[in-house]
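Heads up, one of the protein chains got dropped from this complex, but the rest are sitting where they should.
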Amino acid sequence: MNENVIATGRMSKTGAWLHYFANPGRFLRFVRPALPWAAAISIVVTVVGIIWGYAFAPADWQQGDASRIMYVHVPAAWVSMSGYAMLAGVSFFSIVWRHPLADLAAEEIGPVGAGFTFVCLVSGALWGKPMWGAYWVWDARLTSVLVLFFLYLGHIALIRAFDNPAHGHRAAAILALVGVINLPIIVFSVQWWNTLHQGNTISFTGSSRIYITMLYPLLVSTVGFYLSFLTLVCARMCAAIMERRTRTLLVAAAERAS
Amino acid sequence: MRGAKKRRLYLVLAIGLCLSAAVGLSLAAFSSTLTFFFSPREVVAKHPAPGMSFRLGGIVQVGTVQTVVNAGTPVTNFRLTDGQASIPVVYSGLLPDLFREGQGIVAIGAMNASGQFVASEVLAKHGSSYMPKDVEQSLKNAGKWNPAYGPPPPASEWNTMQVKGSAS
Partner (left out) sequence: MKYAVFIDGSYGITVAFLLGIGWLTFARYRRAVRRLRAVETR
């Protein structure tokens, strides 16, 4: 606690601005007014992306209408990986700088990220059956995403498993940092090993192997999923901060009364 | 106080480095067992014992697919190739919808005594190119691509291509 106060006093020190914004009360003041807008935009973009992909995007030359599953499967996969990267990032801040907001974020990212990973796995299985001929195969891509799901579940359990919350936050942060090794494995699995899963369609360095009328709904849906993820995490963090404040006030009132 | 923070930072970074080195090395060591399938070239080089089950992946060689219906079950003979070697495969049963000449597939089964791969299951491995049917047709008509002979041309040639009568 004491170190935070000192650091905020000297804004020129590295990381001081982070201490400034990592204050839960300040986070609540900044984020709460934006939540209704963020929620509205997330819903609109996600709905547009999903409907565009489901009903209006053209069918694929090879996979026919089954390629429509892409518009939910791929964004869910991207969000689940980015979500884990965020989880690892806040865990890093939690371990090194002990930001209380980082622990709050870690606690709320877990369930949302796990949900998106679950959506990715289920929609992938439902895509695999009609196209490959199997719901599930143990290739490097599918296995590493399943590992990601279990990392999320382990983190959710670990962060709530201790009587002393600080111990839970520490243990869960270590798990999140160790598990980050899985992210490059997921990304490069289709290049490093022979997999049944297809290679990358979208490329950030060259041109993407997807026709433009299918790329647009994919991008819209992706932006929608990302916004939804961020909005959900922020709303849950705000709720957690308010719950904590309520608890503190109740405890203080009880102490005054006694 | 700042010293403690710096120590934690370096500790985390050092542990991360050690861990990634360990995982990287073990992945490199185990990469052969992580492989989901063997290519025809590897099978020709390694000569797996007949009856030993493994997965064989490759491209269905053009002009080699023959299907005979035997007592109600279709029996399909074809060759799987990776461009350098090719292995004859036999499979009895219904093939996945995406099975066609030039398609990448993964077959699960074992070699028999006469050097033929007897597949008990055939999985289709679809490519990573997505385009509407009419774009594929116009690439085909322009002589730029035949799906039976490999992947489409570089994506920049077609992913924003104008197509006459395109539905969308």
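Letters A and B mark the chains as written, and numbering starts fresh at 1 in each.
Going forward, a residue touches a chain if its C-beta (ideal position, glycine included) is under 8 Å from a C-beta of that chain, and two chains touch if they have at least 3 such contacts.
Note that the structure is a prediction, hence the values are computed from the model and not measured.
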Chains shown that the absent chain touches, full complex: A
Which residue of A:72, A:105, A:158 or A:214 touches the chain not shown here: A:72
Interface with the unshown chain - residue positions in chain A: 35, 43, 46, 50, 54, 64-66, 68-69, 72-73, 76, 111-112, 115-116, 118-119, 122-123, 126-127, 129-130, 228, 232, 235-236, 238-240, 242-243, 245-246, 249-250, 253
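What we mean here is this: only the chains that are shown with their structure count from here on.
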Centre distance in Å when chain A and chain B are each reduced to the mean of their C-alpha atoms: 30
Of all residues in chain B, those that touch chain A in their complex: 1, 5, 8-9, 12, 15-16, 19-20, 23, 27, 31, 34-39, 57, 96-98, 106, 121-133, 135-136, 147, 152, 154-156, 158-161, 166-168
Residues on chain A engaged by chain B in the complex (per definition of touch): 2-3, 6, 56-63, 67, 70, 92, 95-97, 130-134, 137-140, 177-178, 181, 185, 192-196, 198-201, 203, 206-215
